[in-house]
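One structure coming up, written as structure tokens, with questions to follow.
A single protein chain has been omitted from the complex, and every remaining protein chain is retained in its original position.
== chain A ==
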Amino acid sequence: MAYLDHAATTPMLPEAVRELTTQLAHTGNASSLHSAGRRARRTVEEARERLAAALGARPSEIVFTGGGTEADNLAVKGLYWSRHAADARRRVVLASPVEHHAVLDAVHWLADHEGAEIEWLPVDEVGRVHPQALRAAAERGPERIALATVMWANNEIGTVMPVRELAEVAAEFGFPLHSDAVQAVGQTEVDFDASGLASMAVTGHKIGGPYGVGALVLGREHTPEPLLHGGGQERDVRSGTLDVPAAAAFAVAAELAATRREEFAAQVGALRDELVDAVRAAVPDAVLGGDPDPAGRLPANAHFAFPGCEGDSLLLLLDAQGIQASTGSACTAGVAQPSHVVVATGADPELARGTLRFSLGHTSTAEDVAALAAAIGPAVERARSAGLS
């Protein structure tokens, strides 16, 4: 079996498993005043401090959530509501068209239900938003902007965005910039304080932590309207009993991701380059998606379009050989749609139907790449004969 879908989820680190299982054996609601509660609270606060340190944030800037999707929704909807409530002119959401659906669909929902106006930020052929593009959009009426949202690194094609430069533009015009950093943590340097972002979404299961836990890193001056009302946990922004074991294990994984990042990026980057070379050797007309410059993309990401192939057919053929990859695109009733990311980069929609993402992780080996190298040529040939239906 060659697991080449670490961007979907990556195996939990043994250290995180240990922390999770240890904590699961303890009782205690972190909001309780008695000793069990105090113990739980102490675990959560230590996790908060470790997570904050790993992400270049202050402990008070960590809002634990049920994952990346919730963190994105809280930032996008919550900041829209609070900013619009403070000044009714603020209706515009500036967004990149290559955002993950957790942001994209939240933005669409605001437009459909809350009267928001979406202004799409143009991206270049590798899917990158340039600071000039944000500036141009801001200059059209900064007083109308509720927020902007640009992901740190793209989940499909791996393009890394110039987050700090974008945040400088946002600061200059006085609107908050949110960034979905779910894919970036552990692969590229993610320092919240240095970034100048208003908020940033992160999640556990992409970095070797547990599923179902994430965080919104939220600058202290921002108070989004909550999505969840209740007991007032997490700065009153995210009510709900804290998941103590998950928070603790998430923090362990984040800490390891930060300390191992440089070494991991170098190793996985070399393996990724091997993978890219192998695919190109087997399928000379395969088109590498995203930034060809390794400095501009996530080290674990490789993305290809295979002309004349249906991505689904390739998935089936590779899966039958024990190779697990992803088309990286959204599903309705399990039906693959052409990737909105690939389409946004201006690629031929026909080409967008035959894309595959190969993403590596901490358990990836040269054997995984060799298995793909052996299988991809015949699979593409066969998928081509099945054609585009």
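Keep this in mind: contacts are C-beta pairs under 8 Å (C-beta built on N, C-alpha and C of every residue); 3 or more make two chains touch, one makes a residue touch a chain; residues count from 1.
One rule holds in what follows: contacts and distances are computed from a predicted model.
Enquirer: The chain dropped from view, which UniProt name applies: "Sugar ABC transporter ATP-binding protein", "tRNA-specific 2-thiouridylase MnmA", "Cytochrome c oxidase accessory protein CcoG" or "Pyruvate dehydrogenase E1 component beta subunit"?
Expert: The missing chain's protein name, per its UniProt entry, is "tRNA-specific 2-thiouridylase MnmA".
Enquirer: Which residue from A:136, A:270, A:320 or A:366 sits in contact with the chain not drawn here?
Expert: A:320
Enquirer: Given that one chain is not shown, which residue among A:19, A:255, A:291 or A:312 touches it?
Expert: With A:19, A:255, A:291 or A:312 as choices, the missing chain is touched by A:312.
Enquirer: Residues on chain A that touch the omitted chain in the whole complex?
Expert: Chain A touches the missing chain through residues 312-313, 315-317, 319-320, 331-336, 382-383, 385-387, 389.
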